[in-house]
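A single protein chain has been omitted from the complex, and every remaining protein chain is retained in its original position.
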Amino acid sequence: MTATTSAPTRVALIGAGRMGSFHAESLARRIPDAELAVIADPADGAAQRLAATVGCPRWTGDPAEAIVDPSIDAVVIVAPARTHAALVVAAAQAGKAVFCEKPMALTLDEADRAIVAAKDAGVALQVGFNRRFAADFRAAHQVVTAGGIGTPQLLRSVTRDPGLANPERVPPWTIYRETLIHDFDALLWLNPGARPVDVYAVADALVAPAYKASGLLDTSVVVIRFDNGAIATAEANFSAAYGYDVRGEVFGSAGMVTAGAHAQTSMRHYTASGIRQQTVRGDAALFHDAYTAEMAAFIGAARNDTTPEVTGHDARAALVLALAAIESVKAGRPVPISEVDA
Amino acid sequence: MTATTSAPTRVALIGAGRMGSFHAESLARRIPDAELAVIADPADGAAQRLAATVGCPRWTGDPAEAIVDPSIDAVVIVAPARTHAALVVAAAQAGKAVFCEKPMALTLDEADRAIVAAKDAGVALQVGFNRRFAADFRAAHQVVTAGGIGTPQLLRSVTRDPGLANPERVPPWTIYRETLIHDFDALLWLNPGARPVDVYAVADALVAPAYKASGLLDTSVVVIRFDNGAIATAEANFSAAYGYDVRGEVFGSAGMVTAGAHAQTSMRHYTASGIRQQTVRGDAALFHDAYTAEMAAFIGAARNDTTPEVTGHDARAALVLALAAIESVKAGRPVPISEVDA
Amino acid sequence: MTATTSAPTRVALIGAGRMGSFHAESLARRIPDAELAVIADPADGAAQRLAATVGCPRWTGDPAEAIVDPSIDAVVIVAPARTHAALVVAAAQAGKAVFCEKPMALTLDEADRAIVAAKDAGVALQVGFNRRFAADFRAAHQVVTAGGIGTPQLLRSVTRDPGLANPERVPPWTIYRETLIHDFDALLWLNPGARPVDVYAVADALVAPAYKASGLLDTSVVVIRFDNGAIATAEANFSAAYGYDVRGEVFGSAGMVTAGAHAQTSMRHYTASGIRQQTVRGDAALFHDAYTAEMAAFIGAARNDTTPEVTGHDARAALVLALAAIESVKAGRPVPISEVDA
Partner (left out) sequence: MTATTSAPTRVALIGAGRMGSFHAESLARRIPDAELAVIADPADGAAQRLAATVGCPRWTGDPAEAIVDPSIDAVVIVAPARTHAALVVAAAQAGKAVFCEKPMALTLDEADRAIVAAKDAGVALQVGFNRRFAADFRAAHQVVTAGGIGTPQLLRSVTRDPGLANPERVPPWTIYRETLIHDFDALLWLNPGARPVDVYAVADALVAPAYKASGLLDTSVVVIRFDNGAIATAEANFSAAYGYDVRGEVFGSAGMVTAGAHAQTSMRHYTASGIRQQTVRGDAALFHDAYTAEMAAFIGAARNDTTPEVTGHDARAALVLALAAIESVKAGRPVPISEVDA
């Protein structure tokens, strides 16, 4: 509710898909200091349609054109994962602040190039680990950093999506690169200062077994050991019948903190068949406020030239765990971090 | 997320206080089809300050000027309660759709004049009973209207504010006219089709006993009997140490439904002294989404010329219960509805 | 787990109905220091059947015989309410410690006679207000007495039975004398030191309206004002579709405490139709441990000649509220306590 005396931050949005549309709404309507200036998406008509919906004055099929536009202050990247790192580099080199959806990169080389590009350009680089902006996870993190649970000993992070829409389109290792990457970041964030030692992962195609042959893994458990002794478990599945299930738990020498809600509202219905509550059905419901808050934080970092709360280094650290998990599944054994990040 | 091809609804906001500021933010930023065109408040500088904050291009100290402005489509009234009804009449007579914060009126005559004015002008008139737009109360209402609890037999509605800031400024009977009026509406809404028969109320000044002599009542319990046999309890207090406490409960022949949340987030902290959750501290936190949704619904009704979900008749019905409760406190006995609304 | 070196307390049980059977099991099996020596019930064969079930060596159709038996140390009265007071007097005069199910008496004269008889005989007299022995209510009471909620301002007590089996057999005013008497005691206990000022009650036959003409009232709300300013609500209904619902709430100047569980176990089942928990279906499930604990406490008081935690005075105080509530329903107005207990 602060005054907006200075000009808004002009944003180019790269990607007009589902998450791109959400961020477009936030930028156009929910974040006073931001102005959604242009939407870019190579898909036929996608940028134009989204621009019409949110009242964005310009659109283009060419992300590069939007990135280099000198009237643009910041770039929000919500494109396919394989294009992320190159777009971050291009935006940074154009001197723009950059928000990039997770994963920021698929290889450590890519990640390093993105980090260096942002550093060299002196621009803010924020990555889309939205759980860090969810009120319950944030409160849990505050408890941990305030010493409220002592030294972490056991951690758990869970992600279960409500449904696997098009199994044939899911790239191999998506469960690590795009889903569990959230959990990896959450576990690193909730075990502050600790470094991972090794990773063991098992996975299977239980939701859509027919696609296992083509590389789909839809269910996984990952165990991570840290140098402070803590042992973390991350768990993902692509089809939760009851909705969208994201939880975190940190157990330590002085207590435990948990985060994650299943109930859609506080409404409870009592009948002869018991007590019933409705569940949260999707990420846009569960993380509506977190998605908005992370974008508002990015705009704030862009305007004030401050270090974002989630940086390229965080993206790289989570990627290291994803790469180790992938290697572990391939090798059928625990994989020391040094094997993937020498 | 629908396209906004037509021009936005131009809104005049009357009142730049705390709730006025919230609605100003909603109109300026959270509701795509609305345009906050002018803010009016007689208090020195208040309108101008709020206009600067939310980027509203015009302001005035004269509500009447804003209301008659022919470029204005709708008026949102968030002024002191005693001015509400006259402002509703003026806005309706100027042909504007009207949103009026509760209570819409302090007497039945006022309420009737407001209702008639809106009807004669053919404009939408919506009243600020925000609980009807809170997700949990809404889900509870759906259960009731779907027959999920059978016939209502016992109802309860609770409002406990986190703090009584300036007891010397609280007008007499505020607890009924401005606080319990929410509960009265909720109880009428959650017992659909039933009519109240009589009302018994007791009250005291327990939070700020020093102000009892000057008419302050800060704690009250009200019992309402309905013509379907249901018995309802409404309860209010002006100082809940743990935060903002709003709950509803409907018990019927086939079950029960409850609404109302105390926890601020799903975070739970477990230590040697037990499990701890943080509580919701204020109405702006608890009802952020409901306040926004009621305003969006109003803009929708204004644009589409549909009957709002909460009408002047609803305001009048809740007022009848408030008047009966006040009469009951004065008389020390149950008061038949016919005594206050012949 | 204390040693049982001394002889067990020999108990006569008067009444072999549902609650009598429960207490018989407790005395025979769950309370080491007690010995169930005789069961008396005038109903044909009832005492004998229960004696066989629990392994009690003697039975009789004549309560008086059991009471005067010199080998008996204590009498547990679980007979029809109208016989309670006279049985208490007889047992006290025979020098036995007495446990009497609620209500101990139906009139104040009866109550006074019972109290005086116990006092004159110097025997322990405990009344069956089992909520005082329920772990959650007990924890709530500890919070209140430790000052954890400051000064009580608003209280609530709820009793909803799962079903009304034989409406034709329910004596008039049962809802006050036998059901809400629990709530009256709970409210007095949870507002320590305060005295009731007046009582307002409304009631109806909503569960079994056909029996209203014959005096059945199955739904009631009662409002009690106390001399410390606190306002209490008690609420009862004879047919909760979802099970057995007993709750307490005390709100005060420094916070709130609540007690009462709906879920049968911690099990939660999540499916596409939401989260489901099973509910507690009956009092024997909800209060199993409380019923046992109150009986163990009685045996302890009988053995150690200490004042029981729930005395005849407590029974009388709750009865006063029941009588005032009955008078209020008859008169249709609030009834000062002085009207029923001059």
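Structure notes:
Think of it as A, B and C in the order they're written, each chain with its own count starting at 1.
Operating definition for what follows: a contact is a pair of C-beta atoms (placed from the backbone, for glycine too) under 8 Å apart; a residue touches a chain by one contact, two chains touch by 3 or more.
All values derive from a computational prediction rather than experimental measurement.
Of the chains on view, those touched by the hidden chain across the whole complex are A, B, C. Only one of C:P63, C:G243 or C:G260 touches the chain withheld from this view, namely C:G260. In the complete assembly, the contact with the undisplayed chain comes from B:R276, out of B:R58, B:K212, B:R276 or B:R333.
Contact with the omitted chain, checked across C:A52, C:V116 or C:A331, is made by C:A52.
Residue A:D204 is the one among A:D33, A:D112 or A:D204 that touches the chain not shown.
In the full complex, subunit A touches the hidden chain at residues 150-151, 153-154, 156, 160, 200, 202, 204, 206-207, 209, 219-221, 223, 225, 229-231, 233, 235, 237, 239-242, 245, 251, 253-256, 332-334. What subunit C contributes to its contact with the hidden chain is residues 1-4, 21, 25, 29-30, 32, 52-55, 135-137, 139-140, 143, 148-149, 254-261, 264-272, 278. For subunit B, the residues touching the chain absent from view are 241-242, 262-263, 270-279.
Here is the rule we use: only the chains that are shown with their structure count from here on.
Touching subunit A and subunit B together: C. Subunit C is reached from subunit A by a rotation of 180°, derived from superposing Cα atoms (nearest 5).
Look at the CA centroids: the one farthest from the centroid of subunit A belongs to C. Look at the contact of subunit B with subunit C and you find the same residues on each copy: over half of the numbers used there are shared.
Annotation: 41 Å between the Cα-based centres of subunit B and subunit C. Centre-to-centre separation of subunit A and subunit C, using mean CA positions: 56 Å. Residue positions of subunit C touching 2 or more other chains, listed in rising order: 241-242.
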